[in-house]
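Of the protein chains in this complex, one is absent; all others appear in place.
On to chain A.
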Amino acid sequence: MRYVMVIDTLKCVGCSDCVVACQTENDVPTGYCRDWVTESVTGTYPEVDIELRSERCNHCDNAPCVRTCPTEASHIIEGGIVLVDRDLCIGCGACIESCPYDARYRHPDLGIVDKCTFCVHRVKKGQDPACVSVCPTNCMYFGDLDDSNSKVAQLLAERKHKVLAKEAGTSPNVYYLI
């Protein structure tokens, strides 16, 4: 079992519905977010290319946050989801410093480090993460890459794709169709 998220940058319109859905579903503190939308513009007018990406924790196979955590609070569960154990986290910030995606923050009220969980509480019930389920353009997909019949496996087999900061050596599990 290997959970991955596949995001079609050609279908994303940057509406930020995924961000709001996540904030509501996960009781994210006001002003904070576990996912966000990046607009990446390359080239100069008139040769301009725009890419819209919904970004979040990449649930890396080789997660630097898990490696640098001194208390084993950051850990990887079955399926490859990276989680923070709130009872073990002391809020030292080592994982925040180690994340190439700046996907973690210190919870302003709890002091612990918080981030995207791939909505593990929904996934366990067989549902999609909140961001995926609300996307109005259906540009986000979630599933098991080890299952060759899954939509994510088929998309990655058929379409050209990339991951972010590949050179960081983190083996991320959020893929972008380009």
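The working rule: a residue touches a chain if its C-beta (ideal position, glycine included) is under 8 Å from a C-beta of that chain, and two chains touch if they have at least 3 such contacts; residues count from 1.
Definition applied: contacts and distances are computed from a predicted model.
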Complex member absent from the view - protein name from UniProt, among "Ribose transport system substrate-binding protein", "ABC transporter permease subunit", "Nitrite reductase" or "Multicomponent Na+:H+ antiporter subunit F": "Nitrite reductase"
Hidden partner chain, touching residue among A:69, A:83 or A:174: A:69
Options A:94, A:130, A:152 or A:174, residue touching the unrepresented chain: A:94
Chain A residues that touch the omitted chain in the full complex: 14, 16, 19, 31-33, 36-44, 52, 64, 67-73, 88-94, 96-100, 102, 105-108, 110-113, 164-165, 167-169
